[in-house]
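Of the protein chains in this complex, all but one are displayed in their positions.
Per-chain residue numbering starts at 1, and chain names A and B are given in the order in which the chains are listed.
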Amino acid sequence: MGRTTTIIIAAAAAVVILAGVLLFMLGRGSETAVNDLDKEMSDMALPSTDAAAPGAAPAGTLAGRSLVVVSWGGAYTKSQIEAYHKPFEAKTGVKINSVDYTGGIAEIKVQVEAKNVNWDVVDLEIADAQRACDEGLLEKFDAGILPPAPDGTPAVQDFVPNGITPCAVTSIIFSHIVAYDSTKFGTNPPKTLADFFNVKDFPGKRGLRKTNPKINLELALRADGVPGDQVYQVLSTKEGVDRAFKKLDSIKNNVIWWEPGSQPPQLLADGQVTMTTAFNGRIFDAQVTEGKPFVIIWDGQLQELDVLAIVKGTKNLDAATQFIAFATDTQRLADQAKWIAYGPARRSSLPLVGKHAIKGVEMGPHMPNAPQNSANALQIDFLWWADHQEELNQRWSAWLAK
Amino acid sequence: MSEPAKRFDRARIEKGISTGFAVAIFFFLLAPLAVIIPLSFNAEPYFTFTSKMLTLDPDGFSLRWYRDIAENPQWFQAIGNSLLIAISSTFLATVLGTLAAIGLARSNMPFRDFFMAILISPLVVPIVIAAGGMYFFYSSIGLAQTHLGIILAHTTLGVPFVVITMTATLSGFDRNLIKAASSLGADPITAFFRVTLPLVAPGMISGALFAFAASFDEVVTVLFLGGPDQRTIPRQMWSGIREQISPTILAVATLLIVFSSLLLLAVEMLRRWHTPPSASGR
Partner (left out) sequence: MGTAVAVDGFQLAEQFKRSGKRARRGTFLLVLPLLAFLTVSFILPIASMLNRSVEDGTVSQILPRTAAALRAWNGKGRPPFSAYSALADDLVQAQLQDSIGKVATRMNFERAGMRSLLIKTARVAQTFEPPYAQAFNAVDLQWSDPEVWGTLRHASALHTAGYYAAAVDETRKADGTWIEKPEDEQVYIMLFQRTLWIATVVTLLCFLLGYPLAYYIAHQSERTRNLLLILVLLPFWTSLLVRTTSWIVLLQTNGLVNDGIALIGGEGARLELIHNMTGTLIAMTHVLLPFMILPTYSVMLSVPPQLTRAAVSLGATPWTAFWRVYFPMTLPGAAAGGLLVFILALGYYITPALVGGRTGQMISNMIEFHMKTSLNWGLAAALGGILLGGVVVLYIAYARLIGLNRLRLG
């Protein structure tokens, strides 16, 4: 009995090991194949490990180098791969490895402090980029190398206000909006941010972002009737912060908290919430590619900038700098808007924005900075947040936990 | 004369109650596992039993979620990573843990209890503290976002299982057997391979299986230390659970239940093998 068992176990172990090695190689193999064929149209962005630069003779001194570009994954990374990475690879011969993360600057800080930097370019929310820049975690960026608009307007004037900071260059304008499931409210749908806080007339759970107080406090004040241009003035006082938290208190027990950006459309689809805050691009994706009956309330949208920046101490500073200059030129930014409903950061890109690359939907009306959407928009003040983030984070996490 | 009958009744009622209670607790323990398996064959993307499933209509069932796994290279990569990391860390933990356990089992080991406590501590130290420490430290020596970093982390977490199982096995081990072997002319190494090893092998293998299972299920150190190339099965499940529990997750879960049942059976067989049926105490 003893010997037989040993043999069985040894055999089982051997099978498991063999299967493991096989699966591992298989996994690797199929991944490469998918990248090569470029048939992967799913929502999941694959790290493009072994994909060789397609066609085109590699030019310049950068050929053969490789860059690690870090971004948010999903449809968003997909849009960057299509609009930035592929043409850049073709033009320069630099191989780009795309890596997903969930935001924040922890990873960057750990790498820089450990002097072991393996990320080159990171896609950040501008407030995070500002903080990282202040803490010396990002390379300074010389805005002079950014190409002018096709009509000759210098880059500095072509970008949206605050679009170029000492360490970072804005690529898109995205928006935090409230979205709802149109099947849940019949003939009397919600129209304003105030309706988001009105659980009586618009019953159902609400989705809010758990990660930090940013967005939530602005949203609460705007719903409470504070005009857009006074939000930060009000928030700068203790009473203003109290007011925002009090407004949030009114729905605290009706909230389902989300973290990754992919969650809100899912919460709506599952019927877990009837209304939620979300990134506008994610809701667009659910509307257009999945045909979900979701509606965006553009009124009172909170606009934010997303930037590209270079991690301090990267070994590929030239390639990273050239990549950012390339990715944020007029054509690239317009190309990206074909894949996802985030607005290009250059004014000169707007007229070039066309139809969705797959679904053929006209993209203009879905852009956060389209005139009909941005009438009552508020620009999130990242400099204000850089100063107040710490104290409000403290209060936010205390409020959440109680 | 009604007394014994009454007592009999009472005993029956008591037995009924205790059985009922036990069944209820077993239900609590096992229902979550039992529910997931049929739902993973649901033809619809829902987490409840459809009427077609309840009437056992074959149309209500489907293998589509399993096909999803098979067609998704991310899951394949995760399976490969999980096996690579688990097998490597199990190997390291077993070798290091067995050596240490042999030392700990000797009567002349100095500060035995102290060292034992140190070697088992990864089991009880809160995982966030361990993973956080490794996160900063491994980053500074370039081990973050590498397979090796996670293998070392998992070795650390697997070691206590090997040490515990092996010291338990060795405490029942008669050292006179080694003396007998050496008096018969065997050198220590021969004695180890011909006498000690065969006797402690079952304990070693079950310790290894525990370490394997621990690594195969570990997600926190992977969250802290792993990059996109180190995604393991639990890591994939983690993001699946946080973002959206798709039926594909249920299919993976079902496969894992089958897998862990096999591991459990292996461990149980080993236990039967090295403890004679009469001494069934653990």
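Methods note: a contact is a pair of C-beta atoms (placed from the backbone, for glycine too) under 8 Å apart; a residue touches a chain by one contact, two chains touch by 3 or more.
Note that the coordinates shown come from a computational prediction; the quantities given were computed from them, not determined experimentally.
Among the chains on display, the ones the left-out chain touches in the entire complex are A, B. For subunit B, the residues touching the chain absent from view are 18-19, 21-22, 25-26, 28-33, 35-36, 39, 47-49, 96-97, 99-100, 102-104, 106, 108-110, 113, 115-122, 124-130, 132-138, 152-153, 155-156, 159, 161, 163-165, 167-168, 171, 178, 182, 188, 210, 213, 216-217, 219-220, 224, 234, 237-238, 241-242, 245, 249-250, 253, 256-257, 260-261, 263-264, 267-268, 277, 280-282.
For subunit A, the residues touching the absent chain in the complete assembly are 104-106, 109, 131, 133-136, 210-212, 245, 255-257, 270-272, 386-388, 390-391, 393-395, 397-402.
By definition in this document, only the chains that are shown with their structure count from here on.
Averaged C-alpha coordinates put the centre of subunit A at 37 Å from the centre of subunit B. Within the complex formed with subunit B, the residues of subunit A that make contact are 1-2, 5-6, 9, 12, 16-17, 19-21, 23-28, 30-31, 34, 44, 46-47, 49, 99-100, 110-111, 113-116, 118, 259-260, 262-263, 266.
Only residues 72-74, 76-81, 83-84, 87, 135-136, 139-142, 144-145, 201, 205, 227-229, 239, 242-244, 262, 266, 269-270, 273 of subunit B touch subunit A when the two sit together in their complex.
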